[in-house]
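Chains shown are a subset, placed as in the full complex.
Chain nomenclature is as follows: A and B, assigned in order of appearance, with residue numbering initiated at 1 for each chain independently.
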């Protein structure tokens, strides 16, 4: 183990990664670089600097970066261009943040001349895979330290004991009331796992949720929202042009207020087990609905169906951690190509957990042709007799087979 | 045209098919057999018999069949086993009824020795395709009469004039207020098209909806519902065992009460145009959510993903009218095979438009393994070190490529 010289740790400042920081120093006797990212998780990052300094990390080895705009612009929005949903329901809030963290961690390793990287994900989850596939994809010979797969602190009791022994502050909530939920937050979502969620037949507690009110507690009056798209991405809300991360922050605020975007599901992890998670994705839930609506009038049918056919595969790639893999990039090329016509606006009604599309239009790219679609006389825009031939030829193979069966 | 001797007409008893009945008699000088199906559309069918008799149809040529149980058991439920959704949103309420009507119509043609069949679908829509692919698939050499593609009554004015001239009663609603919505109803849904919905940027009127209250008007208190599955189909609600069509009727009642299942979308028709439709599918919306939930604990990951990958294709087949085609049957074989383990129950919370899964379990088929999934010490059920090798080999191709790129 002595061949590690410098390691870049994805450091949140919380209990687990603080223990890891200390454990790395003790176990590998190596220099540690801490990297703390602002992905919009809504926590103060300054304490992370203070804590790192206390562990003896050199100031030049402490990186705290605001990645919010990059996160939404280059990761969240490209993913939503595909209407991406894993297993029919999960909006991939955790999955989509990992590749960015991995990328920045590798950049910092290159900047600081580090030969290793480390993270705080456990050996049972998907995040270890997402981090490490990113590391290896971007820096093939980097060394990876995954403490949860190496150490003997596998129970919460042992971890707390290690912390206390090493003077790492443990908040009261960790000591009382048992283990907290395992949570992850960024601008796209908060996730909750563990505790009594481990029993999939147990209902989640109302007190668990943080960003959204319950539909019951949401306002009794609906709120309308106009969403404007350019090339498949939202660029303005209610006529106000915003940066990507501002769009998502605003949608989170609106969605949270109206009880939108809660999800309670059992999912299939890449490492082979089923797990139960609860998610709050208020803004993402609104984006998905609005994006499908704008595509419904601006995208060719067969292009839309091609995207739908490929979506589950694309979602699995992201879920499983293959953001930096060539097949994800190839699919992205196709997806992005299709979005050049996805321009226009959608009007939504937000009400007690519902996102309702009430109207959609595109000045430049609407493929909706009222003259053809009308039930009234269309003046010859569409020749109904054509349908006879269309049906006859589509039925031909079935008719030939039917005659044989007689 | 004189070679048609006897035609079986899909007859609703409404204005359009009454005009068609008369037009068939006049144009083809042939015997007409009327077939009226109870698919749970919620209308009295006796008037259809009265009207048919008035047109001189012989009593033995009037068929009025209650197909509700067959409809839900053999068409709706098999479709939901695949979590079927067209273009991400549409639950295929109209599409799934057509193949049954076509099947019964052909059976009646065979019973009565008819050489032709006829329907009231227009030349612009999908239903003509669904009917006729069914006819041709089940009786390859049947003659098909599609009046809307043949006659000159293409505007509503001409149709009304023809009706009045021939003594066909026209309800007041048709005379005043312009054309009504083009509607279709059965146990699975009601659809609305036409009128001002032809403009996709116009919001639907609240007064249009028939089966559901608005979320705003729904009760302020949520309602819990237990749903029990066997082989992927719902067999009991709140512990009461029901027939398939009773399940759906009850779910419609509950969903309608809680403002569940409204949808307003622009879809891509098989005949090549975009059209805007509004749908109420209260029970179907509940089934979809519950079915995904029970599958989440009882279905293998890769089987679930295979189903997700195939679903859009299966949905398009149904939407486009290929229920009786061999490729749909082949897919159904696969889908049904996967459902043998889909047994268990799901608890739902219904509230103002929301269907919320709060709990799920299976006594016989749960693949959720708490010992493995736990964040606590698992006593060796899962060896975290295995993940290292798993990641290393999954990353190998990316590492080799990465070294090349350096």
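Keep this in mind: a contact is a pair of C-beta atoms (placed from the backbone, for glycine too) under 8 Å apart; a residue touches a chain by one contact, two chains touch by 3 or more.
For clarity, every value in this text was computed on a predicted model and none was experimentally measured.
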Identical protein chains across the whole complex (2 displayed): 4
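Keep in mind that, in the parts below, only the chains that are shown with their structure count from here on.
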For the complex, give me every residue of chain B touching chain A. 83, 87-89, 122-124, 128-129, 132-133, 136-141, 146, 148-149, 154-156, 179, 182, 193-194, 198-204, 215-216, 220, 222, 262, 264-268, 271-276, 292-293, 296-297, 301, 304-305, 308-309, 312-313, 316, 324-326, 347, 351-354, 356-361, 366-370, 372-377, 382, 384-388, 390-391, 394-395, 398-403, 406
